[in-house]
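I am attaching a structure below and will ask some questions about it afterwards.
A single protein chain has been omitted from the complex, and every remaining protein chain is retained in its original position.
Each chain carries a letter (A, B and C) given by its place in the written order, and its residues are counted from 1.
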Amino acid sequence: MTDHLPILLLLSPLFGALVCVLFGKGNSKNAWIVSMISLGISSILSVFLLLKVLSIKGGDIRYRMGGWDPSSGYEVGIELRVDILAALIVLAVTLVGFINTIYSKTRVPAEVGEKGPFFYALIQLLIVGLCGIIMTNDAFNLYVLIEITSLTSYALIAMGNRRAALSSFNYVIMGTIGASFYLLGVGYLYIKTGTLNIDDIHTYLENENLWTSQSIIVAFILIMLGVWTKMALFPLHGWLPNAYSYAPSMTGTFMAPLMTKVMVYVMIRVMLWLFGADFVYSEDSVWGELIVWMSVVAIVAGSFLALARNDIKKMLTYLIIAEVGYMVGGAWLNSLTGQAGAFYHILSDAAMTFCLFIAASIVIIRTGESRLNAFDGLFRKMPLTMIGFTIGGLSMIGLPPTCGFFSKWYLISGGIESGHWEFVVALLFSSLINAVIFFKIFERAYFGKIKGIKEEVSVADIDMIPAEGIKSVPASMLIPLFISALSVLILGIMNKNLFSWISNALKMING
Amino acid sequence: MKFFGLLSVIIVGFLLLSATKDFPNWGDEDSPANSGPVSSFYIEKTEEKTKVPNMVTAVLADYRGYDTMFETVVIFIAGIGIIAVLRTYGNNESIPKNQVGDEGAGLLARMTCSLILPFIQLFALYVVAHGHHSPGGGFQGGVMLGASYILLALAYGLARAKSCFSEKRTLVFAALGIFIYVGWGVLCLVMGSEFLNYSALDSILPGGVEMARSHSMLAVEIGVALTVTAIMFSMFSNLSTKGRLDKGL
Amino acid sequence: MADLESSLIPFFAWLVSLVAVPAIILLGRKPDAREGVTFFAAIVKFSLVLLMLPLIREGKILHFSFGEIIEGIPIEFRVDGLGILFAIVASSLWILTSLYALGYMRSLKEHDQTRFFACFALSLSATIGVAFAGNLLTLYIFYEILSLSTYPLVTHHGDKEARSGGRTYLSHLLGTSVAFVLPAMIYCYWKKGGDINFTDGSLLTTNIDSGAGLILLLAFTFGFAKNGLMPFHSWLPNAMVAPTPVSALLHAVAVVKVGVFCVIRVFTGVFGIDLLRDLNVAVVVSWIAAFTVITSSLIALTQDNLKRRLAFSTIGQLSYIILGVSLLTSLGVTGSILHVAMHAFGKITLFFCAGAIYVTMHKKYVSELVGIGRKMPITMTAFAIGSLSVIGLPFTGGLVSKWYLVMGTVDLGADGTVDSGKIALLVIFLVSSILNACYFLPIVYRAFFCRPEESLYEGGRQEAPLACLIPLCITALLSVISFFNPSLFIELAGLIIK
Partner (left out) sequence: MDIIIASFLEDSIVPKFNYWIYVILMMIGLYAMITKNNLIKKLIGMAIFQTAIILLYVSVGVKADANIPIISHHGEKDHVEHAQNENLDSASEGSSHHGSKKEYHVIDKNKFANPLPHVLMLTAIVVGVSTLGLALAISQKVHGSFGTLEEDEILDQLRPGGHD
């Protein structure tokens, strides 16, 4: 049965979604239970998948849909392909989905009302799409799955207020342009190679030696443009901040950690597997330097925009844009450490973004204030929440032993290895900006006057914390916060193993 | 903005055109896409392996059945997405029977509609069922079937159409369609081979491995058709009433 | 080459004050038990450190590892002479400071005492962690933890001034460490090819050219901004808004000494004296340090707030230490290592006195201290001793370390070093000592020999509470003793040099 793990962990949320829809309107409670079960199953399965992949040393699991064996060396069916990298990201996706479902227990009735079942159906289908994207080995199937994630996210975002609907519309436009560019790129590849399987395309290009062909270069550019649009790399980021900050909170908490990261994974996959390192990092190609510089610009601009924001979620979304710059730059550094660092940063950034978004959502919900002054005096009022937020923030800044520190470590060493000092400087700069941003918040939370509580209380001895602050946050929101904060630390502690797995897997493809 | 848009559009256009100079010409038989092993496999081996003369259907429902499954899911997502975005559960108790017929088109249109509706639906079912041998398949047939209900709604008003295709029923049908598709794949999985590997079903389906594939294709096409029908109608009814589902148009 | 001996003692010595933190927080409602925990932890820590002392003197190096965290980089403790010396100073003074803090905080009825003592213990753990750190990463981690854990102490009062002080504090310390130390550390890691453990020789092999070497050295020297080297010094005066015990322990001993300690580590453990001599880049550092010495002394002259004056004097003294190391002569390095201890005793005495004066008379300005010697003779005597020690006059430890520093300067050009600007440096030592005298002795003089204004007469003699008085006497005594018997420190320093 373990041969079927990849498809099984896809099917579980799919069936879950069907059941949720059958519940019809209003029945949020059952839908919650169903999605807990289905996502729990798929997270367990993805753990097994990871173990299985680790057990086969360095190999990868291939799963032929419909059992069609290749004819004359070319896949005629669709093939799933899972290696350590894919298994790690799948685990992250399913876990984030599961934990986020816990978080959404109380929020769904409050924010989407009777449409709860549809929300849960959509979120499970989104997870199906993300896992499929990660595991598929077929360029066109990748497009279909990208569209699945896009459609679900359009709907999920548009379930929010009127601003959400508008930003979701912009997201539709941008997302469609991005996906269509990707589709065009795949079409060009198909015209030149006559196959759609990623490995087969690579081998065909290798055998025919089409690397210098104009159409292949254009196809590469198109696919990159598409993927960058979907991951909101800096000049193409316009849709992201509004979409994530006006969406329902449990949508934001789910999408912010995952969507951009998975697209980064797709980018790395396309770069290293579909086209291959020799083509991407070739000396006579102009784009290598250019894109590292683009990522530098993205990092700097994202940090500055985040610094300029007074709205909590907006600030976090701009930080995400800066982080996307990290990953794109790291992937393009043409050093194994850089790629592996970018990959490790996918995981760690997912963890810390998740942590920060949950904490921010709790704060906004509890204080009813979306500006930064919501944080005034929160260390006394809701210390548990603030502990989670602090861990996330420290990781964003990159202080040990949080995972943010180690991902910065690897990215910087990648930059030093490949001599891209501008990237190193940009990373350090953004950590400094993050430090400013977050310590500004910590100071507010630490000294700020609590609304409603008098001065002498707010400087009272730490022993008499007003307890209702803690009680007022339900466990279904605190537990996810703690799990995510814990995962930030755990990822940091066990970065050595993760990094060795990742770099081994990448060594295999880079040769 | 306009200038910027124009500029970027032109840049993209030139980028795309610059690539076409080493593209195959129009109708080139020896282009990699047309003469490559994959497409030649589809053309030469399809009938031999699946007994389905319509290669498009075979590729759609068997070789790339995984794709098609997600394609159906996309439709499904669109349907429930529209409901999730647009549907407003206000006072949407359906209009009492005596009012049925107040809306909708005039007498002539209704008569024509009631005359041609059965044939439309019959043809739709034919397109679904005969997709193996002639152009057609689940999507086309499903769209026609959905269109027939839309026509009903146009002629007799949404309430009439809802009386035979209520919202609950649309959701059930949509889910059922995907359930048939995915369940069929799971059945293959239970029979001990890969997901959607229909050849595993020859023990329970008549006519050997090839016919098993052929029959399975019919099954999944039916699933697709169900989903498409339901979602088409629900899309129409939601969009036409801003999600109130009270009175069409 | 000292022999490595793995041992748990460093770990426990580090752990003691850490486990004290939750205990302190839990006992927050019972102040006596709370302070009891503090004392207990402090004494246990000190005794553990003393326990290690004989082993170290045998030339052993105690070693404890938490396990690798990055490929080739464990989080590990590696206790050698320098580390143990610093640990002794810090942990012994922690006991005294706890006592002092007890008197100070209670007599001023400060708020949030639990938080205060908890953070205090935490910062001590971080300090010990830095002292024992076996490689750059461990050093860096504990350095950051120290910065963060002292932030609540600096901003203890929570008013506007304290906040801005804390802001400067964090922005300088975190900013410099992230911006300079982190890349430098990673560069070393990459250059060395996967480990950055401190060695007796040089971590970096000689394949580094002097340009990169200079940049690396400056990155480290400025990166550890706790050493108060100009232009990244302004956090120290601003941090004086903290309660006096904090200023005393942290900004006279722990924090600033951590800064210079890191620099000494970098010089001896990362580059290695020989490599630096080959590269011939340390002279830049020594000139920056010399500049800092003079400038800070001049600024100190102009300060009327006693604690700010002390702070600027601290900056100057720290630069002595950096200057001594950057001379690269064995005597110079010995001198700076000694100065770590000697200056600690002297300066903490001064801070204790300042705090005592504030507690009893609520005076914080130099101009108000006229004739105060009659009012609180013991305190002012201790103050006199402390200032003598900081200036470096006889019968105080300050003289010993300064003697070594000067001799180290004289040695310039003797053993393979370049004697660039030998005379100038000597002049700088002389001038700066005179300046130190200029900003300390007048206080003492006016305290004892000028007739005070009327307000000071009533009430007669009035000393600070005993809890404040005893520690400052002891520290004053220590700085005298360390003049007559500095052998231990010299020996430990000798373990680093070879």
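Brief remarks follow.
Note that in this section a residue touches a chain if its C-beta (ideal position, glycine included) is under 8 Å from a C-beta of that chain, and two chains touch if they have at least 3 such contacts.
Everything numeric here is computed off the predicted structure, so don't read it as measured data.
Although it is not drawn here, the omitted chain touches the following shown chains in the complete assembly: A, B. Only one of A:L22, A:V112, A:A158 or A:L378 touches the absent chain when the whole complex is considered: A:A158. Among A:P13, A:G116 or A:P241, only A:P241 touches the chain that is left out of the view.
Checked against the full complex, the candidates B:S39, B:S148, B:T170 or B:N197 give a single residue touching the omitted chain, namely B:S39.
Interface residues of subunit A with the unshown chain, by the touch rule above, are 140, 144, 147, 150-151, 154-155, 158, 162-163, 165-166, 168-169, 172-173, 176-177, 180, 183-184, 187, 190-191, 196, 241-242, 310-311, 314. Listed here are the subunit B residues that touch the chain not shown: 1-2, 4-6, 8-10, 12-13, 16-17, 20-21, 23-29, 31, 33-35, 38-40, 42-49, 51, 53-56, 58-60, 64, 67-68, 71, 74-75, 77-78, 81-82, 85-86, 133-135, 139, 208, 210, 235, 238-239, 242-243.
One rule holds in what follows: only the chains that are shown with their structure count from here on.
By number of C-beta pairs in contact, the leading pair of chains is A-B.
Subunit A and subunit C have CA centres that are 44 Å apart.
Centre to centre, using the average C-alpha position, subunit A and subunit B are separated by 31 Å.
On the side of subunit B, the complex with subunit A involves touching residues 15-16, 18-24, 31-39, 41-42, 45, 62-67, 70-71, 73-74, 76-78, 80-85, 87, 89, 168, 171-172, 174-175, 178-179, 182, 186, 189, 193-200.
Subunit C contributes residues 25, 28-29, 68-71, 111-115, 137, 140-141, 144, 148, 152, 155, 158, 163, 166-167, 170-171, 174-175, 178-179, 182-183, 186-187, 189-190 to its touches with subunit A in the complex. Chain contact summary for the complex, subunit A toward subunit C: residues 397-401, 406, 408-409, 412-413, 416-417, 424, 428, 431-432, 435-436, 439, 443, 446-447, 459-463, 493, 495-496, 499-500.
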